[in-house]
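Here the complex is missing a single protein chain, while all its other protein chains stay put.
Presenting chain A:
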Amino acid sequence: MRLSDFVQHLINAFSLGGIYALIAIGYTMVYGILRLINFAHGDIFTYGIYFAFYGVTLFMFPWWLSFITAIFFTAFLGALIERIAYRPLRNAPRISALITAIGVSFFLQNFATVVFGGRAKSFNPQTGMYPVYFLKILKLGDVRIRLVTLITLSIVAVSLLVLVWIVYKSKVGMAMRAISKDIPTTRLMGVNADRIISYTFMIGSSLAAIGGILWAMTYPQVYPYTGMVPGLKAFISAVVGGIGSIPGAMLGGFILGVSEIMIVALFPSIAGYRDAIAYVILIFVLLVRPTGILGVEVSEKV
């Protein structure tokens, strides 16, 4: 492989990894606080794309306004799901919560089929979804990159910086970190745990929406099951990085994105197995470090 090809693949890999990282953060934040695998997160991602799609086609918003409203609506959807389906089960056995989460995911997919239709909708600039010049190809020497890849990378970077600021510098973030350690004690400190959990879902869901819109710009269509594969892979990223850890989710996302693109680029003969690469990495990492790369060892309670 020539160096320019390598650089080209690497940039694509990072933009894919960045999208995985954005979604993975939603999984990891919810798990960190509630110890719940939010199976519906991949479908929240899908809804983010749908909201953006309908903002443009139904309400005739300009693309940027439509994207912003989509992010808001998705955040609201995430909080709504938590309020209706997860909050009543907070003290229930974890398996009930997990099954409910699978149920919510199933519901969102089928609801989308009924309401939005099962056929794929095209999310490309020709339908006014985003400006055509996003698809322009930039040439830096021998390296050819689509502008949309660079935009993806920079939006991912900005979102991650904002997230880090929220979690590590703001008061809400401080409360989130406290809750993930110990909910009852944090409540005693005068923190409204329910509200903080809602915020967590909002932040996670809006990151999923951002990831979804960026995903749809690269793979320009949306259908009810769009979020399944990226959702699963992002989920695996979160586990690989150490579920519950935000830096872990980012690391896991990039590891997965880079290895997926690079393995396919280096060994085109196994390109069909692309979706299996993530699982192989997952099982390998779990066997070596059962709590993920940056995960905390949990001691067994006796």
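As a working rule, contacts are C-beta pairs under 8 Å (C-beta built on N, C-alpha and C of every residue); 3 or more make two chains touch, one makes a residue touch a chain; residues count from 1.
Note that in this section contacts and distances are computed from a predicted model.
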| item | value |
| --- | --- |
| The complex's invisible chain, by UniProt name, from "Fluoride-specific ion channel FluC", "ABC transporter permease", "4Fe-4S ferredoxin" or "FAD-binding protein" | "ABC transporter permease" |
| Contact with the hidden chain (one of A:S4, A:S96 or A:S170) | A:S96 |
| Residues from chain A at the interface with the omitted partner, ascending | 35, 37, 85, 88-89, 92-96, 98-100, 102-104, 106-107, 110-111, 113-114, 118, 232, 235-236, 239, 243, 272-273, 275-276, 278-280, 282-283, 286-287, 290-291, 300, 302 |
